[in-house]
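Would you mind keeping the following structure in view while I ask a few things?
Shown here: the complex without one of its protein chains, the others still in place.
Chain naming follows the written order as A, B and C, and within any one chain the residues start at number 1.
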Amino acid sequence: MLLLNNIEVIYSDVIQVLRGVSMQAPEGKIVALLGANGAGKTTTLRAISGLLRAQEGKVTRGNIEFGGQRIDNLDPENIVRLGIIQVLEGRRLFRHLTVEENLLLGGIARGGIARDLEQVYEYFPRLKDLRRRVSGYLSGGEQQMLVIGRGLMAHPKLMMLDEPSLGLAPLLVQEIFEEIKKMSEREGMAIILVEQNARLALKIADYAYVMENGRVVLDGPAAQLAENEDIKEFYLGLTQVGERKSYRDVKHYKRRKRWLG
Amino acid sequence: MRKSLFTLMAALLAVALVLSACAPQPTPTEPPPPTAAATEAPTEEPTPSGPPDLTGETITIYHFGDLSGPLAAITTPLIHGAEDAVKAINESGGIYGATLEVKFADTGGKAEEAVAAYDRFTSEDPNALVMITYGSGEAEALAQRFAEDKIVNITAGLSSKAFYGAGSGYTFGLGPIYPDQMGATMKFLSENWDTYKPSDAGDEIKLAYLSWPTAFGQGGLTAESRAYLADLGIEIVAEETYDVSPTADTTTAILTAQAAGANVIWTNTLAFGPAAILNDLNSLGLRDQFVVAGDNWSMDLATYAFLAEPAYGVGLIAPFPYLWWTDTGNTGVQYAQTLFTANERPASEHNVGYLLLVAGVDMTVKALTHAIDTVGYENLNGEAVHDALVEMSPFDVLDGVLRMDFSGGSRSPHMSQIRMIQGGPDAFNVLQDWAETPDLRPQE
Amino acid sequence: MNWQLLPQFVVTGLLAGGPLALTALGLVLIFKSTYIFNFAQGQLLLLGALFTWWFAVEAGFPLWLSIVLALVFSALLGFGIERFALRPMTGQPLLSIVLMTLGLSQALHGLALLFFGGAQRNFPQIFSAANPYKVTTPFIYNDNPIVIILKQNLVWSFVIAILGVLVIGAFFRYTHAGLAMRGASEDHELAQSIGLRIHRIFGVSWALAGVVATLGGVLLATSSGLDLSLSVVVLAAFPVVLLGGLESIPGTIVGGLLIGLSQGLVSASSLSMIRNTSEIMPYVVLLIVLLIRPEGLFGQKRIERI
Partner (left out) sequence: MGVPRPAGEFDTTYAYDMATIRRNWQWWLLIAFIVSLYALPFYASQSIVSLVNRIAITVIAIQGLNLLTGYTGQISLGQAAFMTTGGYISALLVNLAGWHFLAALPAAALGAGIVGLLFGLPSLRVKGFYLTMSTLAAQFIIPWFTRNIFPDILNGAQGVNVRVPFMFGIEFNSPQKYIYLSLTALVLTTIAAHNISRSRLGRAFIAIRDHDLAAELLGMNLFKYKLQAFFLAAVYAGIAGALAAHNIRHLNSETFNLNNSVMYLGMLVIGGLGSNLGPFFGAFVVEMLIEFATLFGPFFITLFPATAAGAVQALKPLFFGVTLMLFLIFEPRGLAHRWQLLKTAWRLRPFSH
């Protein structure tokens, strides 16, 4: 459904952040986007959602298609109306509004209705109890649920989640990821999941891309990637248990790094 | 380099002081001989016997006004009055053939702008003769300059400081100064208290001075006017101010005055100033408890524009140092009316400003003519016009629309009627005919 | 203290706070959504009143129609201001934006002067200027109960102004459009990410501020008359906004009433020096607020979690 074709993004006419990124996100599937800090994951999401513009960024080459329509460099408002929602990093919410007001705002672009609220409360029953609370006072996990729920209110065809696990307790992350999985299956929604926590991401994702330095360096079905040695080492943090890191490992790292770059 | 910077500056300062000592005088006050007149001068110089022929000459009158500030309500007709009067005079031959011209500067009611305009005017015309000013603040700021540069200032801003402050002497009023006006009105009221007093008022006049917190608004209150009121046995029980704005609420001022036992209100304001008090007195249902009086400007059509009902104006008392449009028996008023009709001025300008400037231009022409007769055109300067105004006194302007008297060191007239609004607009009826006002000019 | 006048001036002061609150509302509306403090609000107020005057007096339309037309005009004006003066300033520092609204106020003042002239003018009456309401209070002075006299137009201006604030407040609280505006005001980027058209929302905020300003202008002008100095009333509304809290709609009412009350209280003093402070009372209150509680009574203290 979503197709990125060799796109390039430049900030402030000078700084090139993405160099020829191509990827796709099919209906009803979860796509994980992995990579270190500064690899260009968030920029990719912003390129899709149109929010680049607020930061003086621009897609300068390549194109982005959604359902057969070119959407690169459209206004974010219009992209949302096509059914693409980016859930921003850092659990950004309208802190002075209540939970329910936050949710209603999520649906406002398509004329949010009360029935949609019930749907969100089904996924996250806890929000229902908290719906009159001022959202700024919620706990981190509750805020994350709210943010995802708010995205859901727009009935998106594609939801992009930017680091939903950041700073949350592992159990909570588990719970939230399960709901995400459920959502994508039930609503037939494509999901792009940007994560640092590669293990979890690969567990629920169907397909994954690995980015470095503004390029996609590796991609493949999630299960397959999870078995890839380099992924294991660099992103899952798995080495043979108990073994001391030796000079050989470092050399190996360097080799791998070259390959990845 | 830094050292040399300071050396340079020190040198500059020294030079500056020397330079300022020998700075050129503000372009000479002695008139340069008018080139055209110079040739024919000798024949007429000794005794100006026959009327001189000044065809081709131009005499400029400079006019300061406020078309954008709080006094704009009256200024527009003021300018039109001057323009129309000058046009008519030129059509009938000017002053011995010389063309009269008016140059106007909009100062927005600010002294700073008035000074700038003054410098521009005196720069254009080294022999400026007459300037007409309007606001009290302007007149006060420029008073010294007029005296130094010997330029006659005919002013409608009648606060006493402009006339008699230190170093003034060339400022002449179109009406009595505000302390005189208040004194005259209060004298009249105290003499006729039984006739005009509110039904439940006592035998004593208790005065409340409710006005704007501006030079004009406070112009009536001077040491002399206070002393004069005290002599009349009138106590000032309240002095309150309100905003210079059509939206000003005078409720607290009025109620404070009432609580202090006031039965007469004096307001030194114009247009929406008196209207605010009259409106609020009616809105509060207190109109019958006060005699309301104000300066000459307060009794004008401009006030009606702000009254909630025209009837609210009824009963306002004011000194009236000129005739009014309704005095159609007077040829001067007839003349002004002819000008007004001929130039198709809108009805809203049928007010004191227009009439007064037709008269003011007439007064200027009389003074200029007299000065030319006395010293000759080639010697015509501000001083001559000044002397003419004093020598002519007492004299009537525009066939008695104004009665001027600048004798005895007084530079504002001391004659006024007292009038009262009785009925619809324009029904400014005479309560007391022309009479001498008290002379409350500041004692040096 | 002039005890006899105290109840009267307290009530008069409170009533005067109504139009102040409405004027302050215009400022709050713009600040809430755009974080711009609009120094040109006074000129919007003036132009709103001038438009009404022009339609009613010059064009001869019925008063209600004139007001409606003026509301439309000022809404368009507000919309235009956002589009052409403030949108280009997006991302500029506070100083530039403050100066932009100051420049705007000068330019609008010049335009008003140019198109309407400096002369004062009569404004159509909406409320009766006669027959004041008289209320007998339980307070006794010199063995007589104190009677408060209230001008009809003052009372009705107050009622309409407060109603106006309440209606706008309800609009913000209970409608989707209001919710969108509240959302946009909090976080521009987040609002964009969920599909709010923030520039349209900013435009609407300015248009709404124009509407509110026109209402205020008409209410203030109808009691007496109209001239260019009408715009200065907004100078008394600045303190109201700071007192109530820059983002708070209910704050405008409380702030307006308190400022009006403070003016009424000093007016009842028996010392003329203290009575005269009535004109600067809003600014004295303002300084006190700045020193004691800068965020105002109902201002948002930032909710931050660590």
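To be clear about the criterion, contacts are C-beta pairs under 8 Å (C-beta built on N, C-alpha and C of every residue); 3 or more make two chains touch, one makes a residue touch a chain.
Just so it is clear, the model here is predicted, and its values are computed rather than measured.
Note on the chain not shown: across the whole complex it touches B, C.
Of the options B:I59, B:L189, B:A215 or B:L431, the residue whose C-beta touches the omitted chain is B:A215.
Taking the complete complex into account, C:F37 is the one of C:F9, C:F37 or C:F123 that touches the chain left out. The residue touching the chain not shown here, chosen from C:S96, C:N131 or C:T175, is C:S96. Checked against the hidden chain, the listed residues B:L54, B:L67 or B:I317 yield one contact partner: B:L67. One of C:M1, C:A59, C:L76 or C:L111 touches the chain omitted from the figure, and that residue is C:L111.
Residues of chain C that touch the chain left out of view are 37, 85, 88-89, 92, 94-96, 98-100, 102-111, 113-119, 235, 238-239, 242, 273, 276-277, 279-280, 283-284, 286-287, 290-291, 294. Residues 1-2, 4-6, 8-9, 12-13, 15-17, 19-21, 23-27, 65, 67-69, 72, 75-76, 79, 104-108, 110-113, 115-116, 119-120, 122-124, 136-137, 140-141, 143-145, 148, 159, 161, 165-166, 212-215, 217-219, 241 of chain B touch the missing chain (whole complex, contact as defined above).
We take it that only the chains that are shown with their structure count from here on.
For this structure, the chains sharing the highest number of C-beta contacts are B-C. Seen from the Cα centre of chain C, the chain whose own Cα centre is farthest off is A. One finds 38 Å separating the Cα centroids of chain B and chain C. Work out the mean CA point of chain A and of chain C, and you get 45 Å between them.
Multi-chain contact residues, meaning those touching two or more other chains, do not occur anywhere in chain B.
Within chain A, not a single residue touches two or more of the remaining chains. If you check the complex, the residues on chain A that touch chain C are 49, 51, 54, 76-77, 80-81, 85-88, 92-97, 101, 104-106, 108-112, 134, 136-137, 150-151, 154. Partner chain A is touched in their complex by these residues of chain C: 176, 179-180, 182-183, 186-197, 300, 303-305. Residues 67-70, 72-73, 76, 213, 239-241, 243-249, 251-252, 255-256, 259, 271-272, 275-276, 279-280, 282-286, 302, 305-306, 308-309, 312 of chain B touch chain C in their complex.
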